[in-house]
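The complex appears here without one of its protein chains, the remainder shown in place.
Order of writing sets the labels: A, B and C. Residues in every chain begin at 1.
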Amino acid sequence: MSDHAITLLDAVNLALARALDEDPNVVLLGEDIGTNGGVFRATDGLKARFGERRVIDTPLAETMIAGLSVGMATQGLRPVAEIQFMGFIFPTMEHMIAHAARMRHRTRGRLSCPMVLRAPFGGGIHAPEHHSESTETLLAHIPGLRVVIPSSPARAYGLLLAAIRCDDPVVFLEPKRIYRASKTLVEDNGEALPLDTCFTLREGSDITLISWGAMISETLTAADRLADEGISCEVIDVATLNPIDHATLVASVSKTGRCVIIHEAPHHAGMGAEIEATLSEQALTYLQAPPRRVTGDDTIMPYYRYEQLYLPDVDDILIAVRETMEYSG
Amino acid sequence: MSDHAITLLDAVNLALARALDEDPNVVLLGEDIGTNGGVFRATDGLKARFGERRVIDTPLAETMIAGLSVGMATQGLRPVAEIQFMGFIFPTMEHMIAHAARMRHRTRGRLSCPMVLRAPFGGGIHAPEHHSESTETLLAHIPGLRVVIPSSPARAYGLLLAAIRCDDPVVFLEPKRIYRASKTLVEDNGEALPLDTCFTLREGSDITLISWGAMISETLTAADRLADEGISCEVIDVATLNPIDHATLVASVSKTGRCVIIHEAPHHAGMGAEIEATLSEQALTYLQAPPRRVTGDDTIMPYYRYEQLYLPDVDDILIAVRETMEYSG
Amino acid sequence: MHEISYQGEIRLTRYLDDQGVPLGEMPKWACGDSPWVTYYQQMVLARQFDTKAISLQRTGQMGTYASLLGAEAIDVVCASLMQPDDVLVPYYRNHAMQMIRGMSLTQLFLYWGGDERGSATPEMRRDLPNCVPIATQCLHACGVATALKLRGEHQAVLTMIGDGGTSKGDFLEAINVAGAWQLPVVFIINNNQWAISVPRSKQCIAPTLAQKALGAGIRGEQVDGNDAVALHEVVGQALERARAGKGPTLIEALSYRLSDHTTADDATRYRPSDELKAAWAREPVARLRNWLHSQGLWDEAREQAWQAETRQMIEDAVKAYQAIPPQTVDELYDYVYAECPAGLSEQREQARIRQQRREQGGTDHE
Partner (left out) sequence: MHEISYQGEIRLTRYLDDQGVPLGEMPKWACGDSPWVTYYQQMVLARQFDTKAISLQRTGQMGTYASLLGAEAIDVVCASLMQPDDVLVPYYRNHAMQMIRGMSLTQLFLYWGGDERGSATPEMRRDLPNCVPIATQCLHACGVATALKLRGEHQAVLTMIGDGGTSKGDFLEAINVAGAWQLPVVFIINNNQWAISVPRSKQCIAPTLAQKALGAGIRGEQVDGNDAVALHEVVGQALERARAGKGPTLIEALSYRLSDHTTADDATRYRPSDELKAAWAREPVARLRNWLHSQGLWDEAREQAWQAETRQMIEDAVKAYQAIPPQTVDELYDYVYAECPAGLSEQREQARIRQQRREQGGTDHE
């Protein structure tokens, strides 16, 4: 029972341990997750504690990891698979899209696929090429999958428990830039968080800032700075990209009349577009200014020496908010 | 030199033949594209005419098809690979995203990847499961790839030639529901169409209908019916989903003040969202009604007996347009 | 300086020649009528089902269908040797296996009639539904086998794949992990010599497909897939090894696709007709019948009776299939997630309205 201050990474570890402990059907698998505890140490100590039948090092093949998980899940196990970096998630897509997402539907509920595919994602840690991408939209577009992204230790704990207990396949993306960014108190009470609700992190009246994952940090910092300037920001962590809780977002923007959406992934056809589109459909008359997206550009994620040129920062948010506040038809 | 009326499928065949003829670096590869001429006959007769070194039947492995194409393209060939159905495109994604899309960027132009990945897509032909999906958004979100979709024989011919001659990797998606839907005159004049421009198929003043691929048929039919009702529709075929020609779309909607976007792919985080989002950013003050999306629902594409329950139809467009026209604040 | 660090070999098993004449003295276990007569009856049923399915497709009563013509022995022997609590992970050409595993003929028609409910019934137990994306089923089979192994259960998993499918990474990754983890799984390659229009020789230069097992370090062998007796021995031993925790086996069953690839295909475009003719002379049903005849275990009267009986079963199944009312529009939404999310519920509501509108003749009649 841990209730000391822990990092997001610790919280992932804690939730995995809790899940392994409470349900014998939970099995972890992935590359280097055993003795090594994962390249980020998300599974540190779990093999020692739960044994190599519950915490399984696989051969090096992501298609295989996904395909095995699908097969295991049909037989009532709850596999939690780790993909070492989101940049290596693509070989899993046929299994995630053609099988995991459809097992329940294709068999009209005879079988299901309660698996979790975990992967660290995003830039900012000076990693080699292919280790810093954000492609959450590719998975969020797929009916039958859930896509969940935590942005704090407590939400990592509660959402990961929810994902593992969920009877649907869940892609759980961990913002590695904030894996160790800060420590907060997390009670290991086994309580899951809902998978269908945005988290309103701060209430405000002038503008709604919508984000998820690591960019929540910059968003909150920007909100602080803007408060000093007299701009009251409502900050919402979307957290579940599919299915998404549009109601909370629409209600907030209907109230504030303005919004900026912040994400690291490329702009074009990213998740920000879905949110803006829904706002324009459902809150058009409330919009006092065009909605804005602060996102990565439609270019390749640079090698690490230049990744700051790609990543949105606090200033980008400040500027977008100020311009939105100053907008007049 | 053919200038008789041909189908979209014939036009694909014609463009492939033209490309093989004019450039010895063009090579076709894929499953069953040789003697069999492809399961839809898109490559019919090409092996006989150009030989088995130019029209190559591969072993059955999509990852391999994509990976081979990347390697071939780096050495100056222009591989045109066929994926038999878009439902089987997922194994290509690691190569398309991590390699094809980046070869030029990663090598700062030393190498490039001028390949085309062709695949028939969409529902409506009573095909078995996994043969009717529309996942164009997954590819359109990737910087470095081009995604091109024709909606008529002439555009199939001109856009496919452009795709093959283009120095970037292009995903060319063929709307198989209209492969043989109608015949029109196509002159085999070797003229490519631009890859950066929407096609305005019909000018109008009341509302803009935006679509691509097979749904262009329903959209044009709806526009006809609406004309009878006195509603003047501008109809735009987006054709190039990435990079997209937002300027034409924004200009049109700024003029008409209303829009409906029609696509077969699921609603959530589909390409319709990107277009609506951009319109709300750039044409907000012109919007006289909320933009609308007429799309597939966020469910699994049904098996063929029920696919009509999934596919948007003319009535869906009519209703959306009428409601949009009737909208008042 | 050179030394040999590894040697491996592949064995081929056959008992009956092309006409069903024993190639030598038959082993003791092959004597008597069991299981051969039952095998034969199932194979006839499978072939009749196939004929009917094709005719339903041709007359617009069913969608694209993948014929199993020529694979009757493989399917029937494999499924018959499985125990109820073994798990089948089929590909799209395993109708006879599914039949024997408990799926009714009606369900089979339903699936091929483009209806998800065809994969829904409890008779299918924990068996997986048909797998259409090539080779992916092999990894699912390994996942199922992992589940069994982790739970300490002693069942086997059996999965099948075509010759073409052996070129795809999923299959190769699957046999590798099956070896690494010594999983209780039996992989059957239905080497019917063609992957749609691509001949076996273009998939792989190796003389056998079974030798892919050597690369994965698992047991691999070839068997005459038109010879029910040989199949019985080879598949039976593999299933027993799997159940006994002795690891996986890869079996290449040599057969021939006597039909088009599916009803959407036209094999005359690419396949020499003499090759097809030669293959008919080796086909599994007549071969087994000849052997049974020669042993006095089957005769023309029994043949006639059984043909009539199966015909009736199939007619009944077709009627039952045709009587099944269509799915409601709700069923398109209710199984996407364990619980229907808010946004999808709204879409379902709209879909219901749309469906009513369509039934009433569309928007113009509003």
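Just so we're on the same page, a contact is a pair of C-beta atoms (placed from the backbone, for glycine too) under 8 Å apart; a residue touches a chain by one contact, two chains touch by 3 or more.
Just so it is clear, the model here is predicted, and its values are computed rather than measured.
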{"item": "Neighbouring displayed chains - absent chain, whole complex", "value": "A, B, C"}
{"item": "Which residue of C:T64, C:Q137, C:N176 or C:Q347 touches the chain not shown here", "value": "C:N176"}
{"item": "Contact footprint on subunit B, counting only the chain that is left out", "value": "27, 53, 58-59, 61, 63-64, 66-77, 79, 94-95, 98-99, 104-112, 143-144, 146, 166-168, 196, 243-247"}
{"item": "In subunit A, positions touching the absent partner", "value": "31-32, 34-37, 39, 57, 59-64, 87-88, 91, 126-131, 267-268, 297-300, 302-306, 309-310, 315-316, 318-319"}
{"item": "Touch residues of subunit C, complete complex, unshown partner", "value": "1-15, 23-24, 167-170, 172-173, 176-177, 179-180, 182, 202-208, 210-218, 222"}
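Methods note: only the chains that are shown with their structure count from here on.
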{"item": "Per-chain Cα centre nearest the global Cα centre, belonging to chain", "value": "B"}
{"item": "Separation of subunit A from subunit C, taking each centre as the mean of its C-alpha atoms, in whole Å", "value": "40"}
{"item": "Distance between the centres, which are taken as Cα means, of subunit B and subunit A, whole angstrom", "value": "30"}
{"item": "Contacts with 2+ other chains: residues of subunit A", "value": "63, 94, 98, 105-106, 143-144, 243-244"}
{"item": "For subunit C, residues contacting two or more additional chains", "value": "116, 132-133, 169, 336, 343-344"}
